[in-house]
Structures are given as C-alpha cells and as structure tokens.
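Please see the structure below; I have some questions.
A single protein chain has been removed from this complex, and every other one stays in its place.
Residue numbering begins at 1 within each chain, and the chains themselves are lettered A and B in the order written.
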Amino acid sequence: MQFFFEVLIGGLLSGVLYALVALGFVLIYKASGVFNFAQGAMVFFAALTFVGFLEVLPGWTGMEDGGRAVFWLAFLLTLAAMVLLAIATEKFVLRPLVNQPPITLFMATIGLTFLVEGIAQGIWGANVRGLNLGIADVPIEYMMDNFNILISSFDVFAAAVAAVLVAALALFFQYTRIGRALRAVADDHQAALSIGIPLRHIWVIVWAVAGFVALVAGMIWGARNGVQFALTFTALKALPVLILGGFTSVPGAIVGGLIIGASEKLAEVYVGPFVGGGIESWFPYILALGFLLVRPEGLFGEKHIDRV
Amino acid sequence: MKLKKTVILGAAIAGLLGSSMAYAAEQFVGLPSYRVGPYAAGGSGIFGGWIDYMQMINERDGGINGVKLAWEECETEYNNARGVECYERLKEKGETGNSVFQPLSTGITYSVLDKVAKDQIPLVTMGYGRTDAADGRVFPYVFPLITTYWSQATTMVKYIAGKEGGTDKLKGKKIALLYHDSAYGKESHAVLEKMAERYGYELTKLAVAHPGNEQQSQWLQIRQLRPDWVILWGWGVMNPTALKSAAKTGFSREKMLGVWWSGAEEDTVPAGSAAKGFTAAGYNVAGSDYPVIKDIETNVYAKGKGNMEDKSRIGSVYYNRGVVHGLITVEAIRKAQEKYGKGKALTGEQVRWGFENLDMDDKRLAELGATGFLPPLKTSCLDHEGSGKVKYQQWDGNKWNVVTDWIEADKELVRGMIEESAAAYAKEKGITPRDCSKEM
Partner (left out) sequence: MLYREAGQFKASYEEDQQIFPILQDRIGVMLLIGFFAIAVPLFADQYWLKAILIPVLIFSLAAIGLNILTGYAGQLSLGSAAFMAVGAFGAYNFMLRIDGMPFLVAILLGGLCAALVGVMFGLPSLRIKGFYLAVATLAAQFFIVWALVKIEWFSNYSSSGVITAQEIEILGFAFDGPQSKYLLTLFVVVVMALLAKNMVRSTTGRSWMAVRDMDVAAEVIGIRLMRTKLTAFAVSSFYCGVAGALYAYTYIGTVEPEGFNLDLSFKILFMIIIGGVGSIMGSFLGAAFIVLLPIALDVFVPMFLGDLVSSSFVSNLQLIVFGGLIVFFLIVEPHGLARLWQIGKEKLRLWPFPH
C-alpha cells in the first residue's frame, strides 16, 4: 500500500509538470484558435536562452557568477526575448495567415518549430547544460521517516510553482482589462473586433504570456533533466493532457495533467511488467482516447454543436 | 515543375562534382555528420574531433605519405532516409570515391548495410551498429571496430564481479538493467541473460520509453527491488534523468554502471551533483594530456583551423571519441598504402583491406601519441572487432577519471554468439561466408 501511494503521489507531481507545458498550448488555442506545436520548441528556446545568459552575463557585466542579480537579469532578458519572439510570430506568421484553415496554421507552427530550434542552437550551440535553481532534488525526510513514502522536494516545489502560476493566470484573466479582452477574443473573434478590441495586440500578449509559461516550464524541466534539445519532447507529454482536459480550459490542463501523470505511472508499475514495460510512450494517449470516446471535447472543453 | 527543379538541381550537383577534383593525390573521407537535433551535442563533439585529427595529419605530416586528406560533411539529422542520401551523395566524391562510411547512428548503419558490399566501401561502426558483423567472413565490408555491445555487457559483469570480490560472489546478486526501449536497448538482453544463467545473478529488465525524460516509475520500482547494481543502457536525455532520479530515490550512484553512450560529459553535467560517483564504460578515455591531443592543439588550434567552436570541449569524451575515429581511419589508410602503393589515393576496396589488417599494438599506439587513449587493436578476416576492451571511468563531479585498466571481454562467450547470429544472417540472405585461410 505504501508503494501504491508513493507511485500515485509521484505520478500526480509529474502530472503537474506536464500541465505546466500544456498551459502554454491552452492559452494560445483559447485566444487565437491556433494549435501551437512550437510550444515545445519555445520551452527549449526559453530554457537555453536563460542558461546562455547565465553563462555570458557575468563576463559582460562583471556581476558575480551565480549570484542573485545575474539570475534575475537573465530571467528578465529571456522574458524580453520571449516577447520579441511573440511579436515576430504575430507579425510574420499569424497576421499573414489570418482566416486560413486551422490545419494550415498548425503546419505553420511546425515550420516555426524548426525555425526556433535552429535559432536556439545556432546562437547558443548544441552543448548540453546543467541548470541549478538551488532546490535539491532529494526525498523529503519527514515523509520518509514517518510514512516511508518517497516524495521529492523538487517536485513539490515545481507543483507549488505551477499552482501559483495557474492562480495568477486565473486572476489575470478574471480581473484585469486585458484579461477580459482576452476572454472576449476567445469567445468570438468577430464580436470582439466589432466592439473595438485590437486583435493583434491581444495575440501578441497571449503569445508573450505563453512564452512566459514556456520559460517557467523550461526552467523547471531544465533543472530536472538538463537544458538540452530533449526539452522539445516535453510537448509530447503535454498533448494527451491537452486532449484529456480540453484545448480551451486552464483548469482542464491541471486536472488532465494530474490524471495522466498518476495513471501513467501506475500503469507502468502495475501493468508494464506484464507486457515488457516502456508503455509510458503510448499509454497516456490511449487513456485520453478512451476518455474522448465518452466526452469528445475533453473534460472541460467547450461542447461543439454542429448545425447544418 | 518537378521536372524543371530536377534539371536545375542536377546541373548544380554535376557542377559541384566536377569542381572538387582539382588537386593531386587526395584521399576523400565522407562525413555523414549530425549537428542539429536531439543528438547534436554528441555529433558536434565526435565529428569535431575527427575533423581536427585529419586536419592535424594534413598540417603536421602533409597528409599520409604525401596524400592529403579531403573531407566533406553531409548533414543527416540522425535520420535514416537522410543518411542513405548522404551515403549515395558522398559515394562518388573525390578521386577514388568515398573511402569509408561511419554514420554514428545504428539506424543509418542498418540502412546502408546491404549497399556497402555492392559499392565496395567499408562501413565502420565503432561501439554501435550490428554486433554480429564482427564476423568478417559474413560481413566483409562491415567493421564494428574496437568493441561491440555484447563485449561491453560482458565487461560490465566482470567489473561488477571485481567489485564484489570474484565471479562466485555474483550468485544471488540482483542486477537491474535500465534500458532505452528500442533496438539499441535490446542489444543488451541476450548476453546479460546468458551470463545470468552462468553466474547466477538475478537480472531485472526495466524499459524506459523514448526519449526517457520521465523515469519516476522505473526508479520507484528499483527502490522497491533494492538491486545491488543498476546497469544504465541509456541514450541522450535518458542518462541525466536516470542519474537525477537515482539521487531522488536515494540509490547510490557508485553502484550504477553506464554504457559508453551514457558516459560522456553531456550525460553527467546536466545532472549536476547527482552524477558524482557514476561509473561508465568507454572505449576511449577523457582528458587532454595525451600527446595526440597536444599535437592537435599546436598544429590545428594554434593556427586557427580548429573545428570546435567551444574549445573547452577538447579532451571531452565525445571529442576524444572523434579523435579515435580519425586515428583509426588514418591508420587503416596508411596500412592500405603499404600494400597498394604509398602516395596514392586508394579506393574503398583497398582501404577495406587496411581496416581488415590493422595492427595497433602498444608500440604503435605510443608512436601515435595515444598510449592508454584507446585499447590496442588487431583485426583480421575473422575478427572485425579487433579488441573488445574497455576502461571504466568515474565522474568526480567535474571530470571523468579512469578507474580501471583495459578490461577484456568474455571473448569465448561473445564470439560464439556472434558466429551463431552471423551464420543465421548468412543463411537468411543466402551469403556464402568467405574462407579466411585464402585471404591475406
């Protein structure tokens, strides 16, 4: 039983990490109807740029290497880079493709993926780097001693970050002017335009916010597994979360992440050994598929009504 | 549309082919490299080291007996179809065609396996590729040089036995094999199972789905199992993730043993302090204190001709692996020149003979400035592997330190399996094995 809980809790915490990546997808899909495949590449780009700045800033500015000032300056510079990326994307990719079918936009974001990956590695090189956020990835002793359950302090920290991020985003959407405009755009482009909401600005903002989410996700995943090209694969972990939770729902991403994380770990541990293991590559997808058969628009997705 | 493009491209490529034939004797080496994508870190290190070594031979010695080395890179992106295109494109380049093809990808190796025999170009796969190709009778053009996965697996058991105090102590020990769930990862199974039967240790196999950036469940299983050793048969991001997860579950890294694709700086640096104490195999060692590396620094980098952007990577495991590729390629060409005429550009078929008759003993390695850098190597018509030895290196938090001498593989076991598997392949494909007594 103790082992079951260990796996379950570990899975839930991993699920939060998946949700973190899925959030970026949801934001963009909600506001612009674009299925942004480049989100994984953006996570990679953000993490690599952040680590790159951490490396070069002490040399440029004479700040103390590894100090707090360098950390925040690198963070701000990377955020600026993500905003630039958002502006460029809106200007050169989204605007010219307005009113194209969704699949064309989807393909454009795959093109964007190559572009972003090439730029990231072209600027910072292909080296694999470590990233230390100062939070040790070790078991929490209290839980170990009292219940013999292993929970990593880093995973708890990551979950807390994700929770704060989601809460902040929810408040932002609910109570700010821009947030309200965003929700209006998500509801109906045409209507939003007609009451004078500038669609372009909204798109830039949404992509920038998604860039910010990518940066947070990139830092956490980067600190976990190293900053390297494989960060782009985090997108593949986020996709089943996305369809399970629904493309348009922020809480859906979180709940979906929790379900996927927990069930994939339990499946790998309890079913895996009977079929040779390694089922984590496809199990979340099959699970999400099963879910969709019952609810075709995901857990919290908007119900789509077809009219002839 | 298609037609027009075909014509334009054809003309351009024809022009390119023509223009590359300008100088006197030149030996062409095609480099199917990968510098983008998930494995770019390894690719840029290995191909960088390899190119630097060839540059060094050109700068220091004026080539091999006066024959300059020429090379061209072709980006494969680690993709099989692109690899085949590169193979075909590089095939006819240079005076005498491509002299050797080393794709550094098992997938591409398989994709060109049938083609090399027809085109008479040696296919050299160091530390990857098809293991049973070590039987040179069935695979005359394929050279899994230095060591194969199967040899490596036997040295791992030997290493563990050494630590436990003898092979008889292995009985009842638990060994967990954490492997990349792919053709590459499965290469480990047969040998380790066979050895488990012989020595009586208990083997638990745990698959990690590609790319391996999530290993929570595997490590919780390991925690439950409490094995004495974990063998890490990983690739790419799977390695640092495994080290991190090991730290998270409190499994001692001193008891973790990695394959040579888990034992580079790229695998340990991202894991930070979690990697300390991890031991991995290597058919080359890390470090820049070897005369051959010093020669590259003085003859290439001092003149500003180096290939590496990041000079701090010189002496890293992947860079040095590239130097080993260069060393052996040059040595094979030199050997072939002894037979087919010094100062001449050789064909792939002639270079193949060189690979088959390599003899790099301690004396020769000392001349090359590579004593201890790679194991002594002697190939023959029967044995295309040539060595089977690896060293083990331990990560101390900053760099890899060699902790063992060259460990010999269990030749008798591996050779038997290789011959069995090669014979099955020969039967399936209708190949009549060469008679090695007639070769010279």
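Quick notes on this structure:
Following the convention adopted for this analysis, a residue touches a chain if its C-beta (ideal position, glycine included) is under 8 Å from a C-beta of that chain, and two chains touch if they have at least 3 such contacts.
Note that this is a predicted model, so its numbers are computed, not measured.
Taking every chain of the complex into account, the absent chain touches A, B.
Per the touch definition above, the residue from A:L8, A:L79 or A:L97 contacting the chain not shown is A:L97.
Of the listed residues A:V7, A:L115 or A:V128, the one in contact with the hidden chain in the full complex is A:L115. Residue A:L242 is the one among A:V70, A:L242 or A:V255 that touches the chain not shown.
Check B:D61, B:E254 or B:E309 against the missing chain and you find that the one touching it is B:E309. Touching the missing chain, out of B:Q27, B:N58, B:N80 or B:N239, is residue B:N80.
Residues 35, 92-93, 96-97, 100-104, 106-108, 110-119, 121-122, 125-126, 236, 239-240, 242-243, 247, 275-276, 278-279, 281-282, 285-286, 288-289, 292-293, 296-298, 304, 306-308 are the ones on subunit A that touch the missing chain.
Although one chain is not displayed, subunit B still touches it through residues 1-3, 5, 9-10, 12-13, 16, 33-36, 40, 44, 47, 73-75, 77, 79-82, 84-85, 87-89, 91-92, 106-107, 110-111, 113-115, 130-132, 181-184, 186-187, 189-190, 209-210, 307, 309, 421, 425, 428-430.
In this text, only the chains that are shown with their structure count from here on.
Mean C-alpha position of subunit A lies 36 Å from that of subunit B. Within the complex, the subunit A residues that touch subunit B are 3, 6-7, 10-11, 14, 117-118, 121, 125-132, 137-139, 150, 152, 154, 221, 224-230, 232-234, 237, 264-265, 268-269, 272, 276-281.
Taken together, the subunit B residues at the contact with subunit A in this complex read 35-41, 43-44, 181, 205-211, 213-214, 216-218, 220-221, 223-224, 236-237, 240-241, 244, 247-250, 265-267, 269-272, 274, 309-310, 313.
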